[in-house]
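Shown below is the structure under consideration.
Partial view: only certain chains, each at its native spot in the assembly.
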């Protein structure tokens, strides 16, 4: 396989998808943030109340996914038909896993939108918790699955795992 | 330590920094992306040519760091005085480590700007390499050091390590 | 009727419209700003000249309507096919009424785009007149009508009234 984001002279291009047909496409990505036990318990307990960390991070992730084409230079502009961001509390490792699903009907896939939603959600958790713990680490950011388009439906990883 | 992003009623707020004084501040963050040997070698070899993956990712990281306050809901708007994004090739693990340093003279720290620069740079590498490898993973995104402000100069991790 | 912007666990989501068909859609919204007689007369008289308050507010409203999905967290990105912003001078109440019509061919309605166009136009009038009158009030911002989509054509209010 070759890179698709360069022309024959090695210049960066936005891939030409003019002749692709529109299909329903979806992608799921995930990623985690590891923190101190103290910080983890705060998020978990607060999750029951309004204005919680994860509620803010979910909104940031959804809004971030909509901005993907502004952030990633060679991404196409896409009209997403669905975005969800969910969180899984990982007790043993004091981690929160963010899972983002993006969907569209279009000529290109939505992997980058799902990944961007995960990254912005995790950065927002970082921002809101950094007064409590400055050594948090984001890890395990990857694509779980994609469907639609030429390559069809593929599952790479399960969203539930860490 | 308590969260600073909620008021006494548990409502999210942008922290009031009106009475803080302006000081010179800097922060360094890093993060890595692991990929197949094939994909890694392509990046490494291409790095010698114009229009390379890392050149595009560097620009994306710098522009992303400037957008931090638009992406992270409770971040203050900051006029960054310096942003750099560098990459370290990690031969053994087939990883690329992005290191972002942000500076400002202001009332709040620039950790989130450095972290956002790292994340957008890594997402851009992902985007440009995903035709070659769809199982890449972003990991080890963390703060390396910060200086300025109330808490002074602190080193959490070294940028050179993975 | 139930809220559509939360899943079964009460988490905010962007509504999944993947399976909706594209139809022609339109919406009209309006809203007013009340001001001192002095301020009102200035706008009215200036309206004859170039560079007028309402000319700037019209452009701001049109550009604001295009930004709706960036501003309202759970709004879908839409490619508007038409936006107009008109103003009605209300002599008796010293008010200016902004009327915004938005159209698209898409899977979701354009009510929020029409309302956002109205709000940004009115805020721009406020900004340009605030040196003359600081007690202006924006009121009566509501949906006038919508067409297309599942619920068909409905008229809620007339744009001409105040």
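Labels A, B and C are assigned to the chains in the order they are written; within every chain, residues are numbered from 1.
Simple rule for what comes next: a residue touches a chain if its C-beta (ideal position, glycine included) is under 8 Å from a C-beta of that chain, and two chains touch if they have at least 3 such contacts.
Just so we're clear, the structure is a prediction, and the values are computed from it rather than from any experiment.
Shown are 3 identical chains; the number of copies across the whole complex in this structure file is 6.
The working rule: only the chains that are shown with their structure count from here on.
Our note on geometry: chain A versus chain C, Cα centroid distance of 32 Å, whole angstroms. Centre-to-centre spacing of chain A and chain B amounts to 16 Å, using the average Cα coordinate of each chain. Inter-chain centre distance (chain B to chain C, centres taken as mean C-alpha positions): 38 Å. For chain A in complex with chain B, the touching residues are 1-6, 9-12, 31, 42, 46, 49-53, 56, 59-60, 63-64, 67, 70-75, 111-112, 115-116, 119-120, 123-124, 126-132, 134-143, 146, 154, 156. Interface residues of chain A facing chain C in the complex, by the touch rule stated above, are 24, 26, 55, 58-59, 62-63, 66-67, 78-84, 86, 103-105. Put simply, chain C touches chain A in their complex at residues 7, 11-18, 20, 69-70, 73-74, 76-79, 106-107.
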